[in-house]
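Incomplete set of chains, arranged as in the complex.
Note that the chains take the letters A and B in the order they are written out, and that residue 1 is the start of every chain.
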Amino acid sequence: MDLRAGTWTEVRESEPELAVVPVGSTEQHGPHAPLGTDVITAEAVADAACDRLERPVVRTPAIPIGVAEEHREFPGTMWVSPETFRAYVRESVASLAHHGIDRVVLVNGHGGNVGALREVGARLTRDGTAYTVPFTWFDAIGDEAAEMGHGGPVETALLQWVAPEQVREERLEDAAAEAAATWGEWVSHTNLAYDSHEFSANGVVGDPSTASADRGEELLAAATDALIELLEAIAERECSPEA
Amino acid sequence: MDLRAGTWTEVRESEPELAVVPVGSTEQHGPHAPLGTDVITAEAVADAACDRLERPVVRTPAIPIGVAEEHREFPGTMWVSPETFRAYVRESVASLAHHGIDRVVLVNGHGGNVGALREVGARLTRDGTAYTVPFTWFDAIGDEAAEMGHGGPVETALLQWVAPEQVREERLEDAAAEAAATWGEWVSHTNLAYDSHEFSANGVVGDPSTASADRGEELLAAATDALIELLEAIAERECSPEA
């Protein structure tokens, strides 16, 4: 059930124990992809999985602003501090648990959120509020994950499939031309840079001009399959959260 | 510009100083209206005003979960603490101000957020981060405001106009039958109740069966006119935020 569209009486009737919470970010994704990329992609994967899952599951609204100060030099990027992000996610999940919806997957679309979500999941799980696990879709697509970048071929392809009107095709070449090859600036296996403008002139990492809607379709299928498998495992897992 | 759909290069080019941030809540609205009512209505008013405004303005994603613990006994209601809500809104606005977008209207759709938003606006304005003013659409519709209730005739009418598929018309009579007449439980001009289930069996206050899409159209027009007038005033106001 899409929680935004449901009524409280309908939630009561469906007796869900499982929730999917999309978590994104509103941040630069180069000159060719929208600031909402991480929300759009997280929602797409979450919705595809919920549609196919054969269990009662609640799909909450996406949390749209995340840990993205690293992109602050690019206009329009929004962010909150990691502390505030963790609190917002944690309390949102706790409110679901108040209704007995205490197995929760955080479907994440932004690399900068990963550490914070894992920390939140641990806390909610350990204190017995809800068994909460973050799932970052682009880490669950097998070998393709290596090409993720930022506004690169993976994200761009997924957008081309789920929201093609959002991709500025005419700027893909330029986006690629100024893109960085890899994320960060490395010495001794250590990243010397904290912000994306330090190593990418236009905010892009990877070559988005190699993306295609077909690849996007495959990526969505892979991520969706993975999420469904995870949701099944979480629903079946023997767990007393307090233990 | 819808920030979710724009790129960072487009934001840079439009040089906006003004932002509209919809703020809602995901909470029970009776058996006939969706949990997302306060987001849907806030977005509708925000979008209508931005569409007509003749100035560069950024419309951010809606903040979907607010201060709504008062509805916690109704399944599906989500909330965060006032502290966390204030931090999330404040830092989100501060990130806009980092880009020079430092005149901000928080377009609010939920009564429970009003005090917290006013507190946030004061802090952001006084510390010079951004001149930030909350606007609660149902307080800006003149005499109609008196009939607001909760899931009552005003909200239901607006939904019937902007998202008719979201209103369960067949349940309006039942919704009205169990609704409370007024919000709260009053002695000596003081509300003895903190939570809606203390005074409303189904979470509704006011009679939604008197709503109509025509009335919704008028309400949207009234709220939109008010918001546009406010945006003009804020854009023109002589203010050095630090003063």
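Everything that follows uses one rule, which is that a contact is a pair of C-beta atoms (placed from the backbone, for glycine too) under 8 Å apart; a residue touches a chain by one contact, two chains touch by 3 or more.
Not measured: the values here are computed from a predicted model.
Peer 1: Total subunits of the complete complex, with 2 given?
Peer 2: Full complex: 6 copies of the single sequence.
Just so we're on the same page, only the chains that are shown with their structure count from here on.
Peer 1: Using mean CA coordinates as chain centres, what's the chain A-chain B distance in Å?
Peer 2: About 26 Å, centre to centre.
Peer 1: In the complex formed with chain A, which residues of chain B make contact?
Peer 2: 3-12, 26, 28-36, 39-40, 58, 60-65, 69, 72, 74-81, 83-85, 87-88, 91-92, 95-96, 98-99, 166, 168, 203
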